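The complex is shown incomplete by one protein chain, all other protein chains being positioned as in the whole.
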Amino acid sequence: MTLRMLKAVVLKIGFWALVGVLMLYAIFPFYYAVVTSLKPSSELFEVSYWIDDLDFSNYVAVPSQPAFLAAIRNSVIVAVSVVIIALLLGLTAAWALGRVRFRGRTTVMMLVLGVSMFPQVAVLSGLFEVIRTLDLYNSPGGLILSYTIFTLPFTVWILTTFMRQLPDELEEAAIVDGASPWVTLTKVFMPLLWPAMATTGLLAFIAAWNEFLFALTFTLTDTQRTVPVAIALISGGSQYELPWGPIMAASVIVTVPLVVLVVIFQRRIVSGLTAGAVKG
Amino acid sequence: MAARESHDALPDNARHSRSDGRLKRSAKAWHRERGTRVRRQRVRAAWLFLTPMLIVLAAVAGWPLIRTFWFSLTDASLSSLDGAQFIGVENYLVFDDGWYGILADPLWWQSVWNTLYFTLVSVSLEAVLGVIVALVLNARFRGRTLVRAAMLIPWAIPTVVSARIWAWMLNDQFGIINHMLLGLGLIDAPLSWTADASLSMWAVIMVDVWKATPFVALLVLAALQMLPSDCYEAARVDGIHPVRVFFRVTLPLITPALLVAVIFRALDALRVFDVIYVLTSNAASTMTMSIYARQQLVEFQDVGYGSAASTLLFMIIALVTVVYLYLGRRQLGGGQ
Partner (left out) sequence: MASVTLERVNKRFGSTRVIEDVSLDISDGEFVVFVGPSGCGKSTLLRLIAGLESITHGDLMIDGTRVNHLTPPERGIGMVFQSYALYPHMSVYDNIAFGLKLAKSDRQTVDERVRQTAKILQLDGLLDRLPKALSGGQRQRVAIGRAMAREPRILLFDEPLSNLDAALRVQTRNEIAHLHARLGATMIYVTHDQVEAMTLADRIVVLNEGHVEQTGSPRELYEQPMSRFVAGFIGSPKMNFLTALARAEGDAGCRISIPGIGEHVLPRRLLASERETRLTLGVRPEHLTPTAAAGDAGFNILNVEYLGSEAYLYLETPEGEALVCRTEAPAPFVRGDHVTLDFAPHRAHLFDHDGRALPPVHDAGTEPATAPTTFS
């Protein structure tokens, strides 16, 4: 009897310890970045686990750099445009793939899935040529175009999954009412798909906000960089003189919006991620 | 009307022997009317609705892929893409008083090995850790929502940012990891995680595992939450040990979801670029196929050679995908 109780207590403690360790593992790096960013540069090289006194000098220093502000502006322009384009093209494609049976549908689905597996490097030189031909090199336009390669396939994929879940009879009712496919999509389905579109848009936004390889390759000047590139390229005189305080402050600044989004919309994000993957 | 009804009531053979002429006409009409107007209209609309997406995908994926393959057979350089000359497979392999080309480059072979090693180790760790995290999140306890939100944070942080944060934590002189390990007495002297060739791969793996485990955990968690609870009640009634229940019941049931997560992760890991580029730059000890290709393309401006490296990476990933699909289908076929 007591042995069993003891075992239960030990199990319970073990479980909570595991939860604690996982929590620590997940959030400690970000926490530590916050701690570091709030230290004056003089104290940077003494390891400490908490914030002793607040020093906002890094947060003053970073945004005062015009290049960093430009990077944030570019990132916002690129990510928002990519979300809008991906949702627009994705929604119409998802209607076609999710609600109409036609010859070639499976082929198109496979094609879309195939593109989502492309290594970005595999198209780098060809895409570079396309972007230069369209005169989009070193501009947000080039990034917006190139980011559709990874946002569009999963947007289509997830929206198709959600589109399939809408009842058939709803669409048939619209047909009997005389609605064309375009009217059905915009007047009947779109209002019902807002949650799915929000989820998908959020995922597309995060993916575009975080992208690095294309942004690094297709931009040249400081004013055209996006945030990840700007942060990756912050450097000091040498490896040992990296300005860690400002780097951490910049990291925190660009991450906080994402963390807030994730915490608020975690349920949606989870449903979007699983909808995209489980059907694959 | 009365006549029609008795017509319906006639036995089959009598019904069919009537009106042969009409049957023939209907058979012809059949092809003409495969679908109603509604259906034809919908199929037309479907293609119309797909067109913008297909055009964009062709512009950003299809055409560039073809061009990349073409460049890999030329001597193109970044400054003279247009003046590229066809040189056959020389970028891949050529004999000219000794072997030249990518396939003869030991650095490329090392990048292949590094990529495979990185993929195998990090994806395995992510799978194991992901299942553990999913099991924890699947238990009912207070604050579960909070813990789940916390688990999403590593996934949401931009890769470049997480690489930078870890680079700082792994800093050889002032990093908190060395500080902790020294404090615990596990090491005698600070380790230089990102610079030491024998450690840098592990540093990279550590960051990738930290960042990608939540993704695996979420997919597995979704599968766990769809499991039928009566299996577990039956197992509990039979008094089977929880560990055995896990291996006998839970694991087989979540395997499909885990496999999906693993293939997604593996495809990501095979093309890994940003973590490594930020943490260790172009160091040979962590050079992957993507890093190698980009270095040739952009830094050495050798588009032909770099495109050949890109093409090889594409082919390897395509091969992995095809093998996976084949095995997946065979497994499905065997299971039925």
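Here the chain labels run A and B in written order, and each chain numbers its own residues starting at 1.
As a working rule, contacts are C-beta pairs under 8 Å (C-beta built on N, C-alpha and C of every residue); 3 or more make two chains touch, one makes a residue touch a chain.
These numbers were taken from a predicted model, which means no experiment stands behind them.
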Answer for the absent chain's shown contacts is A, B
Out of A:M23, A:L113, A:L136 or A:L192, the sole contact with the unshown chain comes from A:L192
Checked against the full complex, the residue among A:A173, A:L220 or A:V260 that touches the missing chain is A:A173
Interface residues of subunit B toward the undisplayed chain are 1, 4-11, 13-15, 22, 26-27, 29-30, 33-39, 41
Note that subunit A touches the absent chain at residues 167, 169-170, 172-179, 183, 187-188, 191-192
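The working rule: only the chains that are shown with their structure count from here on.
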Within the complex, subunit B is touched by subunit A residues 15, 18-19, 22-23, 25-27, 29-30, 32-33, 36, 44-45, 47, 49, 85, 88-90, 92-93, 95-97, 100, 102, 105, 108, 111-112, 114-115, 117-130, 132, 145-146, 148-149, 152-153, 156, 175, 180-182, 185, 206, 209-210, 212-213, 216-217, 227-229, 231-232, 240, 244, 247-248, 251, 254-255, 258-259, 261-263, 266, 269-270, 273-274, 277-278, 280
Touching subunit A in the complex, subunit B uses residues 38, 41-43, 45-47, 49-50, 52-54, 56-57, 59-61, 63-68, 71, 76, 81, 132-133, 136, 139, 141, 145, 147-166, 168-169, 171, 173-174, 176, 179, 210, 214-215, 218-219, 221-223, 257, 260-261, 264, 267, 270-271, 273-274, 277-278, 289-290, 293-294, 297-298, 303, 306-307, 310-311, 313-314, 317, 321
